[in-house]
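Omission of a single protein chain aside, the complex is shown with its protein chains in their original locations.
Coming up: subunit A.
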Amino acid sequence: MIEFKNVSKVYPNGTYGLKDVSVKIEQGEFVFVLGSSGAGKSTFLKLIMHEETPTSGEITVNDFKVSSMKQKEVPLLRRSMGIVFQDFRLIPNMNVYDNVAFALRVTGTPTRELRKRVPFVLDLVGLVDKAKNMPTELSGGEQQRVALARALVNKPSLIIADEPTGNIDPELSMEIVDMLDSINKVGTTILMVTHEHELIRRYENRIITIENGTILSDRPDWRSV
């Protein structure tokens, strides 16, 4: 559950990232976030992840008061969400298994627990047989699936995907979004930033469009005007 109340973000050089934005996303929704580059979508995500803090307004994510959090609580926030990036961000000198396992290690999960969960999520994304491979040995689509497995392994209630199909071939992009859809059907909230309109049309999801730092539109699906 994400809630923004009159949130503004002004950067030190004077530019507005977001201007007085208010929006609420309930648990279990699958929301697309659209907007051109520099429109404010990355600011929107960064504020949710606590990579930036708002200049004014309140942000609540998963019962965390993100806008007024202490620095040492930030790791806890990040563990409650799974994040998938456009450039995959897998740790290059660890194999697939260790990359996924890392998300569990930071929470102090014991090794025997790890041995059950990691193969489980690798199976969900269909990459059990690549467990020992290094990220450089995988295709873009496979790397992103590993990133997704890593995002899932802590059983988060929210998954944030920042242009997850940006570096992947169009045919495989659909696979990724389909996976996100299945994950959503089990109850996980999905927030996906994208500019690929063809992908959006395949789903009846809420679409929030951000332009010039404000919410231009917030429609229940791509057909509504």
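A few points about this structure:
We take it that a residue touches a chain if its C-beta (ideal position, glycine included) is under 8 Å from a C-beta of that chain, and two chains touch if they have at least 3 such contacts; residues count from 1.
The rule we apply is simple: contacts and distances are computed from a predicted model.
Matching "ATP synthase gamma chain", "Cell division protein FtsX", "SGNH hydrolase-type esterase domain-containing protein" or "ABC transporter permease" against the UniProt entry of the left-out chain gives the name "Cell division protein FtsX". From the set A:N13, A:N93 or A:T136, the residue in touch with the chain omitted from the display is A:N93, counting the whole complex.
Residue-wise, the contact with the chain that is not shown comes from A:T107, picked out of A:T107, A:S139, A:S182 or A:S217. The missing chain, though absent from the display, is touched by one residue of A:E26, A:E51 or A:E204; that residue is A:E51.
Hidden from this view is one chain, which touches subunit A at 49, 51, 72, 75-79, 83, 85, 89-93, 102-103, 105-111, 150, 154.
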